[in-house]
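A protein chain is absent from this complex, but the other protein chains hold their places.
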Amino acid sequence: MRYLPLTEADRTDMLQVIGAGLAGVKSVDDLFRDVPTHARLDGPVDLPSRMGELEVERALSRMAAKNVSAGSVPFFVGAGAYRHHVPSAVDHLIQRSEFLTSYTPYQPEVTQGTLQYLFEFQSQVAMLTGMDVANASMYDGSTGCGEAVLMAHRITKRRKAILSGTLHPQYRAVVENLSDFAGDIVEALPPALPDRTEDIISRITDDTSCVVVQTPGIFGGLHDLSAIADAAHAKGALLIAVVTEVVSLGLVTPPGEMGADIVVGEGQSIGNGLNFGGPYVGLFATRQKYVRQMPGRLCGLTKDAEGKRGFVLTLSTREQHIRREKATSNICTNSGLCSLAFTIHLSLLGEEGFTRLARINHANAVDLATRLGAVPGVEVLNEAFFNEFTLRLPRPAADIVDALADRHVLGGVPASRLMPGVAGVENLLLVASTEINTDEDRAAFAAALKEVLA
Amino acid sequence: MTAMNNQGRPTGTGMSSNRETPTFTGNRALQLEEPLIFERDNPGACGVDFDEPKAFTPRLGKLARKGSIGLPGLSEPEVIRHYVRLSSKNFSIDAGLYPLGSCTMKHNPRLNEKMARLPGFGDVHPLQPVKTVQGALELMDTLSHWLKVLTGMPAVALSPKAGAHGELCGMMAIQAALKARGEDATRKRVLVPESAHGTNPATAALIGYKVDAIPATEDGRVDLAAFKAKLGPDVAAIMLTNPNTCGLFERDIIEIADAVHEAGAFFYCDGANFNAIVGRVRPGDLGVDAMHINLHKTFSTPHGGGGPGAGPVVLSEALAPFAPLPYVTHGKDGFDLVESEAAAAADGQQPFGRMTAFHGQMGMFVRALAYMMSHGSDGLRRVAEDAVLNANYILASLKDDLSAPFEGPCMHEALFDDRFLKGTGVETLDFAKAMIDEGYHPMTMYFPLVVHGALLIEPTETESKMTLDLFIATLKDLARATKSNDKDRFLGAPHFAPRHRLDETAAARSPVLRWGVDVPRQAAD
Partner (left out) sequence: MSEIRYTDQHEWVRVEGDIATIGITDYAQEQLGDVVYVELPEVGTQIAAGDEAAVVESVKAASEVYAPVSGEVIEVNEDLDGSPAGVNEDAMGSGWFIKMKIEDMDELDKLMDEDSYKSFVEGLD
């Protein structure tokens, strides 16, 4: 077996050394003698035997070929995961052994590489969101959102969260699930294109721990959070802002400037591929005063014994390995390598590249909205949006997306898939356009849609 | 004699000295100092080429960003050099033995990386029409099959994003099953051995359980009598790691499982140490109701400097109906994805909810399956055997030089305590830091908590005997040196790493967590 270095001769020699000090050990089987007899398997389980690289590659490539990859067709799917161009340097760098095959930097003397990029990542996330501090990443945006609600409960010592109708329905499901088990209360507004600010504000009471609002929202709308922030703060509640398309922060007002207390985001758009939903990278930022209530790993700056600048994981007393049942969260991992990809990509972009990328995304989406809005029977519902918007179609969107796929266009996400059973969303289609789409792609989409609706 | 070349470069070795010669840059040959990316700002430079979009009318409403962000500008060569230099400050499995107990730092085959990057897996959106992702669903279904057969369990939930997330998923399934029986309000206590990973009590507490610690016996296992005494009608579950965190197999596992079930509670198994038994023992045969599998440990998806991981959870018959959304089924037109409660109800399931947006760590699923297929059922069995053999070889070779709290055989980890350091003035931490100078990553230290000054060594199956022999010889030499007068080898260690020991107290007292005004510039000494 190509990954196993021990030879039969090695095994024999090693067993002799072991047997010399440990009575009764003559074979590998003897090493498993603490396992109850009936639970020991005599031979291999019923699965295929070992394969060479070539055979594995053949089998998996065959499976992969059954999927329509995003890059092979005009592609307009978003709703929380976005296809952007990732420069070649990113994947090359994250595959360096020293990054790929190292562990959590618990020995800072020999993991300064990881620690320094985490510090850079935290800095970049704080800058983008307009917040004071950020952690070293969460599993993804949705789980980060759940953790943010728990954090708000800790800070306010209240247990009731209000979720806006703009929140991604699967994020909402994650928050509801976590709250359900933790014994907390969630009041979720029905899915709404923009929910009316006053609808949210009227629900904030002295029991409210936090209000969770997504912008751009699940339907693509942009939302001014300032009034909600003020209303929440007046009642002693926090505002949690959710951003699932982080490229939007190159062009729109960051949540930190609109009074958010916690910002959670999905960072997949920068540096990371679609990967059928994971691994992604959760962004988590907050105000300085709440830093000790944050979940997840944090990297901090310090000095070594010789006075040289260096980095360490810090404030670990919040974490499960020290605090155990009193930890701020049960989280042990972050999304290390994905956060590295994020950091490298954002470094390549820089201020100029990132803001321009955002402008291109917006321009492409505006162009697409114009083209699709001109298709008979199609209505664009959004006033303000970034790179994603919602169409009202004359027929159920799920059927139309299927028909578009038959014409080799991946034309968005039917709202009904994300919010099954919700009345009035059947004909709504969420459509995204990023820098990957050409004029021809958008023209092909409009033509295909026209054909399908004809 | 022909013409002598008395020109050109001198060929001697020069003057060598052990003196620390200062350098102007602070670099030491291949050890290169590297500032923060923000200090590399080269205004006007950019690492990508995009054209500004043609003139258009923005539709941002009143929400256009006004201020700048503050990101630095760098060209591609500058960015590459920065991150390559950072990478050179990391230890990695590819560079050397990384014997972190409990973490299973094994070789990460590059084939897995290549497979995960196939456009059919890496460039597929989670919300594409199901008919365009049949191969992705097939992969998830195949992975599920392998996990179920290897664990002897009937169901698996793939979506949890990491081990601790898997624990949470398993405990939620347990609570959902208790709720279905009408016992969720009465069963509020979870038993956790004091040697457990910190995630276990943290997870139980997160969903409202009171954690009750079970003491360990002299031989490093669950105290069966104490455990039975703690069982009662208010117990929801036991969370047990097996092989346990001392690297030992819980001999009484069947009796424990039977007692748990008799008491009407569930058996959650922390599968962090599955590498020791994969292919040789099926948790399903031990009475386990739920167990997470760290794909990044047993099935070798790379640790990546601390993630991403993946933590699928296998479930028993009793818990299977409550598995979370989404999951893959075999439909009439191929594979189907069940994403809603209504669809699940039609399928006869009662999912407790959703752990995450989308469907889980697909990139890790591909890597793990590539690893499994490469080994096959025969190779996976060998994985456990060699992992256990390597650990026992270390235990047997070092138990007279270090001190071992428990008699072997061990499973895939060899545990030592700090008795061998008594009176030397050297502590576990110093000993570990001295290993860095010898070119090793230290083992896990001070865990498990039940052993004083613990040193937990997990070599994994991908280390050769030659590597282990040098490692053993090195630790013997270090153990001898602790008794000598040269304590600086330990107390000042590491001497040769990119940094000396770092001041964690200062970092925690006034945390500086981002670039900004209060970040001191790197001294160019």
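Each chain gets a letter, A and B, in the order it is written, and its residues are counted from 1.
The criterion applied here is as follows: a residue touches a chain if its C-beta (ideal position, glycine included) is under 8 Å from a C-beta of that chain, and two chains touch if they have at least 3 such contacts.
Just so we're clear, the structure is a prediction, and the values are computed from it rather than from any experiment.
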item: Sole residue of B:13, B:57, B:484 or B:505 that reaches the chain not shown, by the stated touch rule; value: B:505
item: Residue among A:2, A:26, A:196 or A:292 that touches the chain left out of view; value: A:292
item: Candidate in contact with the missing chain, chosen from A:203, A:287, A:323 or A:450; value: A:323
item: Those residues of chain A which, in the complete complex, touch the missing chain; value: 292, 316-317, 322-323, 326
item: Interface with the unshown chain - residue positions in chain B; value: 504-505, 508-509
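Rule of thumb we're sticking to: only the chains that are shown with their structure count from here on.
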item: Distance between chain centroids, defined by C-alpha means - chain A, chain B (Å); value: 19
